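Apart from one protein chain that is not included, each protein chain of the complex appears where it belongs.
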């Protein structure tokens, strides 16, 4: 019977190659240990990437809009649907959604002497815009700190001309955020009151 | 004979520890299932990363060049081999390769009254540069939208002096892109007509 004559298969191995078989077992253990560690490393890394996926940088806030006239005492800021539009214009005011330092540039030529003030925050005095060519031309660049809820608009007055009769040539307003990645208010549905003007 | 006395090895197990053996088999299945899922997750993630490797941000387009004289009615724009050079100068024109909003800054002092115009696009009127100190000094900053194929150059004229006789002190032109990651034309081999000037 087997018990006396025929040894179970494993026993046959052990006599002749017991150390080889042990070494093989250790090797197999080490390999699967390494494989498990490698897999664990990868899975942990992937999970970390997903959980800490870098907050998508908010796009640089910017606006480039034609300034084409005067309406209700304010310069009329048109908007043009091109890739520079990441800021909204409402009632000739540029709505600020993200905190940061902004570059504001205004240029244009008038047919009469005008005085322009740049407003951006209720409790702050406006910036009086220096003019050129006896008050008939503006090429003005300023840097200021703006924050969510600010609204940038430009009031204009001419001593002898009604606002609505003011004519402007080559008028343009550019606002660019210089320090992106500050606080940004959640985006609101784009309202329809913007002044659609072909650029 | 075996049939009566000696059972095959597996049968020996089953009687005494059949549930334990089944449980081991299920465990082994679950473990290898988890390992396979983990591996699949990692491989899919790695492939996604490779396939969607974020387009390398194009470097911010910028130029800082000395303005040292006048040539052919244009201010002579030298170029200096330093890390600010990502834009090419040809025939005293700065070649624009990437769309975006740019800050252009010009400064310098002349020995006579001059008038400078900033040109950047064929079908657009140039920007008349306001001067200081009776037209003998310029410290001018403007923001404008430039696009591929635009060329920035500065025409200068003085009522009583030939262009080539104009002398400029501390002249410098700086152009910096404020909104990188717009469209960029594929890079062309750098041509040799630029004006090499030690800064």
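A few comments on the model shown:
To keep things simple, chains are lettered A and B as they appear, and every chain counts its residues starting from 1.
By our rule, a residue touches a chain if its C-beta (ideal position, glycine included) is under 8 Å from a C-beta of that chain, and two chains touch if they have at least 3 such contacts.
Keep in mind that this is a model prediction, so the values were computed, not measured.
Remark: the omitted chain is touched by one listed residue; of B:49, B:125 or B:167 this is B:49. The chain not shown here is touched by just one of A:117, A:141 or A:161, and that residue is A:141.
Residue-level contact of chain A with the missing chain is found at 2, 5-6, 9, 35, 38-39, 41-42, 45, 99, 101, 103, 125, 127, 130, 140-145, 178-179, 182.
Residues of chain B in contact with the chain left out of this view: 1-2, 6, 8-10, 35-36, 39-40, 42-43, 45-46, 49, 60, 62, 64, 83-84, 103, 105, 107, 132, 139, 141, 170, 174, 176, 178.
Note that only the chains that are shown with their structure count from here on.
Separating the CA-averaged centres of chain A and chain B is a span of 17 Å.
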